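First the structure, which I've put down as structure tokens, then a few questions once you've had a look.
Every protein chain of the complex appears in place save one, which is left out.
Let's turn to subunit A:
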């Protein structure tokens, strides 16, 4: 008997989870579709020209982390309710299998459903209004720049997943609050550190972002090289894995 992972047990757990939660998930998908349709229709009708790939990409990038984080914050809501947490935690499946079910739904399934739905809504919206003389374009999600989006989304997903287990109620609000406070502290510390390094008054600086300062009336902006940027992305990936692991450990130690 494998105490950590068994495919049979995981499949059984996935089916049980789906049977018990599919209504909630379908409702979430409907809400997401509603937001996309209403918001998208408003944008299409107020625009003076057809939606180009740049706007489509921006909308895709904006809505994905927001909706993903809200959804992820709810995947462990059962753990905050004693009536549901007790049978869930005492069910004979490993903590990793229980964690993986929520991870699969909130990450893998969400990305696929979100992307497919975004394209479907986009296809419908760009055809509801005719633009004579313009070519219709649709953005391609399989571009290199989307890799950065997926890494950032993964980071936000990991943080939301951790918050979903760590907090018993108001998961999204509490996680978002902690995230913004932590970001503020991190930016202030980073700005102070960079200022000390260059011995200059520097502008507010996000970690691994631009270093910007003025000297003798000249404005300077220092950015990372491509190689350094790739390293930062790899470090971010490592941080994502660490937070996912921390969330798993938190589930293992969950008490009711």
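In this text, contacts are C-beta pairs under 8 Å (C-beta built on N, C-alpha and C of every residue); 3 or more make two chains touch, one makes a residue touch a chain; residues count from 1.
As a working rule, contacts and distances are computed from a predicted model.
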{"item": "Protein name as given in UniProt for the chain not displayed, \"ABC transporter ATP-binding protein\", \"Radical SAM domain protein\", \"Dissimilatory-type sulfite reductase subunit beta\" or \"Ferrous iron transport protein B\"", "value": "\"ABC transporter ATP-binding protein\""}
{"item": "Identified contact with the non-displayed chain, of A:83, A:169, A:199 or A:216", "value": "A:83"}
{"item": "Touching the absent chain when the full complex is considered, from A:91, A:138 or A:170", "value": "A:91"}
{"item": "Hidden partner chain, residues of subunit A it touches", "value": "1, 3, 9, 12, 15-16, 19-20, 23, 81-84, 86-87, 89-95, 252-253, 255-256"}
